[in-house]
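All protein chains but one are shown in place.
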Amino acid sequence: MEITATSVWTDLEAIRTQNPLIQNITNYVVMNNTANALLALGASPAMVHAQEEVANFVNIASALVVNIGTLSAPWVTGMEVAMQQAAYAEKPVVLDPVGVGATPYRLHTVQKLLSQSTPSVIRGNASEIKALVEHHVQSKGVDSTYSSDTAVEAATQLAREIGCVVVVSGAKDYITDGTQVLEVEGGHPLMGKVTGMGCTASALIGAFLAVNPDALPAATHAMTVMGIAGELAAAKSSGPGTLQLHFYDALYQLTLEQIEAHSRIRMLKTVD
Amino acid sequence: MEITATSVWTDLEAIRTQNPLIQNITNYVVMNNTANALLALGASPAMVHAQEEVANFVNIASALVVNIGTLSAPWVTGMEVAMQQAAYAEKPVVLDPVGVGATPYRLHTVQKLLSQSTPSVIRGNASEIKALVEHHVQSKGVDSTYSSDTAVEAATQLAREIGCVVVVSGAKDYITDGTQVLEVEGGHPLMGKVTGMGCTASALIGAFLAVNPDALPAATHAMTVMGIAGELAAAKSSGPGTLQLHFYDALYQLTLEQIEAHSRIRMLKTVD
Partner (left out) sequence: MEITATSVWTDLEAIRTQNPLIQNITNYVVMNNTANALLALGASPAMVHAQEEVANFVNIASALVVNIGTLSAPWVTGMEVAMQQAAYAEKPVVLDPVGVGATPYRLHTVQKLLSQSTPSVIRGNASEIKALVEHHVQSKGVDSTYSSDTAVEAATQLAREIGCVVVVSGAKDYITDGTQVLEVEGGHPLMGKVTGMGCTASALIGAFLAVNPDALPAATHAMTVMGIAGELAAAKSSGPGTLQLHFYDALYQLTLEQIEAHSRIRMLKTVD
């Protein structure tokens, strides 16, 4: 399918009409943000992580988002069970490997999850995506220390190895299935001063996957909406505090006209 | 007692004067919202869940609010201990059975809690209340798929079976002790686009129970305040992001005049 402002809008309208149920196993820091962003977008969020119920919930959800931001052993078990059930039930899965290069525990957890099932989309910043490919990058905590540009190759390589779509988010976002690479320009530097904007992007990808099974356009649509809502919010904000609120309002109010005026998606290249 | 704008105000003033300590065992998503709403109302919130300290804390708290939104085994243990201690110490308890119809684990947990002790108030949306009565409703995650109207019967039945007050919140809220049914009109559709508004309502009920031992008026007062603060906030907001903030401000500033102008409480019926 062609990826344009119109295709972004088509998916957004589908989310607003269908209110897909998005299951999140995510970190404590961003649960509230993620839920509010999904609600503002038009989806129906649920945070369900316990191994006792996680598989039952996958069966009624339309997509699963797994985020390793505040990891501990019981949560890893929940992630494993949920991702395997999602694979079995053919539900789309987004994996957000927060700070994967920062500790061996994070790297090993992600490696274990990826050895058991294959997500539809992996979204991270450049450091995280490179760490997954290189297995030896020393990350500076959960923030990015590599530019996105140098990570496009890593993303393409990862997408091929895993067999999924990989999103590298940054000043420009790159979305690849290992063959095609799309670039989405958008957002605002102030977004980096609000916690959980990356995690929110992953959650929005989950919502788009729930209405569009084609992961490359779905992820590209999500990143486009994320960037435009951020830009519109930043224009009204005097700092990161007010930005976060205007971001939800912008998501909630987003129109086709705004998407047409602000979307900057381009096919970067097609790798053979 | 007669339930009017004046009785709402009397309880609200008591909360503002006494700053009752409200213990919450609640979900990760809404802890911050709940704490901020209780502070804005005039109460003193505390989030304490570990089995090692939960009973000690019940003894110094004025009310306990238990919310199963993000359940796991250690938290269920904390809930059991706390609710039993609250029964022993004669402290009022609010139970919020978030998404109880969504998984067997949630249903079994609530059934276990209810078999061990009786809360003062159960508050849920129509799906949750119906699931508790029917034990076989397939809920769509944590959001409501039944209208409140059809749930009044379920609420009345549940109130009689359990021997507590039941609140069904929705576009209109219904509060019943199994005999009388009160209706509270208020709120704004935009509130449904902010996560945790239902959980916040449950927490506010806890604060009202702390100053008013009569659960039917206390719960009705809380739902009235919730609705009015939501209406006032929505009038100033351009979306769900700004609504959440204005909601706290409205709670904090709420006056007798505003309550008199906006409260729409009526005795719906008295069931024999």
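Labels A and B are assigned to the chains in the order they are written; within every chain, residues are numbered from 1.
Just so we're on the same page, a residue touches a chain if its C-beta (ideal position, glycine included) is under 8 Å from a C-beta of that chain, and two chains touch if they have at least 3 such contacts.
Given the structure is predicted, the values throughout are model-derived calculations rather than measurements.
Among A:Val194, A:Ala207, A:Ile228 or A:Ile265, only A:Val194 touches the chain left out of the display. Of the listed positions B:Ser44, B:Gln84 or B:Thr118, the one in contact with the omitted chain in the full complex is B:Ser44.
Only one of B:Thr103, B:Gln157 or B:Gln244 touches the chain withheld from this view, namely B:Gln244.
Subunit B residues in contact with the hidden partner, per the touch definition given at the top, are 19, 21, 23, 28, 31-32, 35-36, 39-40, 44-50, 52-53, 56-57, 60-61, 74, 244-253. Touching the omitted chain from subunit A are residues 27-30, 32-33, 69-73, 99, 102-106, 138, 140-143, 192-196, 237-242, 244-245.
Simple rule for what comes next: only the chains that are shown with their structure count from here on.
Subunit A and subunit B have CA centres that are 33 Å apart.
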